[in-house]
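Reviewing the structure listed below.
The complex is shown incomplete by one protein chain, all other protein chains being positioned as in the whole.
Letters A, B and C mark the chains in the order given here, with residues in each chain numbered from 1 onward.
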C-alpha cells in the first residue's frame, strides 16, 4: 500500500467526505486559499470556494458558536483551530452548548461537528502554542475525543467523525504530522472506543498516547533485545475509552504504565489507573505507573522544553522500574 | 463560639481583608449596590463605593482579562462569577494568561486574584447553572483550588487566598451556603494543601468533597451504629492536594472511597486513586472506589436531577460494598 | 402607535393581539405556579415585552428558526410551541417540550424551529448566525432569528456574531430586547452608547433600525422588512427594540431598589397589549367584544395548559442520562 503522511491522510479523509457531503464546510484562519497553516485544507478552496472553505477573522469563540448553530440546522462544520490552544476562548460554546444540545433537546437536534487542531510540545513553540487539553474534554460529558498516532488511524478516525452525529475533538500532535504510513486509498471508518494493540508482550503493558506511541514503540524494540517483551496499546480515542482492551492486557502482564506527554493531575493516566484499579485490581502485580510531562507551563528554550517532556531515558527508566517492581 | 453561615463566613473574610488592603476590589454582575446574587458582598458597596465594588456588564471574558492586568500592576482583584458556569467564557484568559504569567515572567509579576462562584447541582437550576469544573483547574498548572465544605474553612481559606500571590479558584457549593458553623471573629488563615480528618475510623477511608462532606458524615454516624467506623477526610483544597493525609489514613484502614458529586472521568477521584496506587499500593486491602455524579449534562426536572447525583442510598451502598470487598 | 401603511388585514392584526395575550396569560399563570412551588426551578417572565416576540415571529415560517435567551417563554409560544408544552416543561414534566430536561431556560422544539432558549447570555447570537450560514450554504430560503437582551450587547458574542453575519451576508435577524436592565445592572451603566441600531450600522455596516418595542405594529413592520431582506439574500439586519420588563428579573426576586416606582408606572402606561387593543378598536379592526372573546379563549387555553402540566407525569429517572450522543463516532 502507498505510504502518505499523517497530514495527507487526514486531508484525504476530509477531501473524500467533502465530495460526498455538500453540507460539510470548514472554518478557520487561513484555511481558504492558503490551504491551512498545516496544509490541512490544501487544494480544497480551489474546488469548493469560500462558502465551504471559510477564512475567518480571529474570533475563535465566534466561529465555534456560529458552527454550533450551523450544525443544529443541517450543516456539518469542521472547525480548524490550527493550534488547539486557541480553542480556549470558545470553551463556553463548547462546554455549555455544543456538548449539551443533543441531550437538552432529547436527541431531536444533532451536533455533527469536528473540532481539529494541533497539540503538543515541540519546536520551541512556547506556552501559548504547546497545549493538549484532552483531559478537559474527557471530563465533560458530550464529546468524542480522537487522538490518532499514525496516518492510518488519522484517516479512519476523521472519516468516522465526519459521518457521525456528534461533536468530535480531533487532535493532531504536531510532531506526528509528517510521519508516513500505509493508508488505503478508499474511504474507511474506524470505530471510536477501540484501542489498538501495537505490540504484544508479556512483561508489562504500556498505554501510550499520541507522540508517545512511536517513542514507546522504538524503546520497546530496544528492550526486546534485553528479553523484555512489552505490550503497547494505543487507545486511539479517549472518549470513549477502550478500557476492555487495557484490562485484558493487564490480566496477562500484571503491570501497567501510562505514558502521556501532557499533564498528570486529573489526566488520562489517572483515569485509566483508576479504572484498572476498579476492574482489574487482582490482576496487578505492581502499582500502576504514570509518566507525564512536568506540571508546568511550557517553556521556550530548547533546554527547558526538553526538560518538561518525558524523553527516551525517562520512558526507558519508567518501563524498567515497572518491570522490576 | 458564635455560629454563622458559610456565606457570612466568606463575606467576613472579604470584609476584613478589604479593610486592611485598599488594593482589593471585587468585580461581578450585581455585586455592587445589590450586594451579590448570593449576598457575597452585602453591605460593602456602601462602605467602599463603585471602584472597589464594581458592577460589570455581562463580559466574563472581559472582566477576567481586565482583572489579570490589574493583578499584574498592584491591585488584588476578586472576580465574583455568581454561578461558576459563567467562567467558561474566560477560559482563555485563565488558562493561557492568568495561570502562566508568574511562570513566564520568572516570578517577577505576581498574579494575586481570587475567582469565586457557586458550583453544584440543586434546585432544578438545570445544565447552565449546575457545573463544578474543578478538575479542569487541577489539571492545568498554575492554579490554587479551594473547595471549602463549612463556614470555618470558608473564612480561613478565603483569607489565605486574599493575602497570597496566586490565582485561587474559590468554589462554593450552592447547597452549603446556608449551613452554619462556629467561626472565630478575628481573621485567620488556613494553609492550602492540608486536608482535615473530620471523623476517625478504622474500617475504611472516605474522601468527600464539598457537599458530599456533610452527606457522608451523616451516613457515617448511621453506620457507626452498626459498628462500622469510617474515617472521613475533607481535602479542603484540591490544588495543592494533601495526599499525605489520605495515604496515612489508607495505611490504617486499607480501604478508600472518593465521593464527589461531579463527573468521574479525569476527575479528582481518578487523581487520588492513581496517587494512592502509586504510593500506597501495599496498604490496600480492596480496590479504591469512586462515587460520582452521572456523566451527563444536568437535567432540570427534580426526578431527573436526583437521579444524576449520588444520593444517600448510593453513598451508603458504596461504603458498605467497600468494606465488604 | 404606528398606524400608517398597515399592510395587515384585521385577522392578522387580531392574531398579533391573540399571541400577545396568550403570552401574557401563560406568564401570569406560570408566575403563580412558581409561587405555589409547582415550577421547581427559575422562571423569567416576558410580561411587558410581548409585542416583540409576537411582532417578529408573525413573519416567520415554521421552518425558519429562532434562538432565544433565558427569557424565552414568549419566543417559544410565538414560534408555535403549545402552552401545554411550555407549562409542562416548567413544571418539570415528561410532556414538556424538552421532556423535563430543560425547564424555563432550555426550551426546545426543533420540529417547528425553536432551536433552544439558553441559560447563558450570548450564544443565541452566534448560533443564530450559524443557522444563517447553514441556510446560505445549503441554498435554502429559510431565515434565522437571534433574540438577546441589552445585557448581551456589551458581550463579545454580539461583536463577533454581528460581524460574521455582516461580512458573510447571512440571512439572520438580530433582535435586541433592550429592557434597560440586565438583572439589576442598568444598560446605561453597561455601555455609554445605548443606541444599538446605530452601533450595528456604524461598526458592522448592517441594516439596523430602532423601534418602540412596545408597539407590536412597529416591531412587525421592522421584522417584515428584515425577514424579506434575509430571504431574498440581502443579508442580516438588526432590530433594536426598546421595551421594559413588567415583573422582577426572575420570579421570587425583588423588584425595587434599582428602578423607581415612577419609571415602572410610566412603562405600565405603555403596556403593549393595552395599546394594541385600543388601537384595534380605534382603527375599526375590532370591537371590545372581539377582544373579550380572544381573552376568554386564551384563558381557557392557558387553564388547560396548566392543568395539563399539573396532571402530567414526571420523567422516568432511568432516562436521566439518555440522548447525550447521537449516532456514529
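What to note about this one:
In the analysis below, a contact is a pair of C-beta atoms (placed from the backbone, for glycine too) under 8 Å apart; a residue touches a chain by one contact, two chains touch by 3 or more.
The shown structure was predicted, so the numbers you read here are calculated from the model rather than taken from an experiment.
Considering the entire complex, the omitted chain makes contact with A, B, C. Only one of B:101, B:209, B:223 or B:308 touches the absent chain when the whole complex is considered: B:101. Considering B:1, B:51 or B:324, the position touching the chain not shown turns out to be B:51 (whole complex). Summary of contacts with the chain left out: across B:10, B:44 or B:70, the touching residue is B:70.
Take chain A: the residues that touch the chain left off the picture are 29-30, 33-34, 37, 55-59, 61-62, 85-86, 89, 123-129, 294-297, 299-304, 306-308. Touching residues on chain B toward the chain that is not drawn are 22-23, 25, 51-52, 54, 56-57, 59, 61-75, 77, 92-93, 96-97, 101-112, 141-142, 144, 146, 157, 160-161, 163-166, 168, 189, 191-192. Listed here are the chain C residues that touch the chain not shown: 154-160, 163, 166-167, 189-193, 198-199, 202-205.
What we mean here is this: only the chains that are shown with their structure count from here on.
Contact tally for B-C versus A-C: the pair with more C-beta pairs in contact is A-C. Look at where the CA atoms of chain A average out and do the same for chain B: the two points lie 30 Å apart. Separating the centre of chain B from that of chain C, both taken as means of CA atoms, is a distance of 37 Å. In terms of their C-alpha centroids, the spacing between chain A and chain C amounts to 41 Å.
Among the residues of chain B, those touching two or more other chains are numbered 61, 85, 89, 127-128, 295-297. Residue numbers of chain C whose C-beta contacts span two or more other chains: 98, 101-102, 106, 118, 120, 122, 156, 324.
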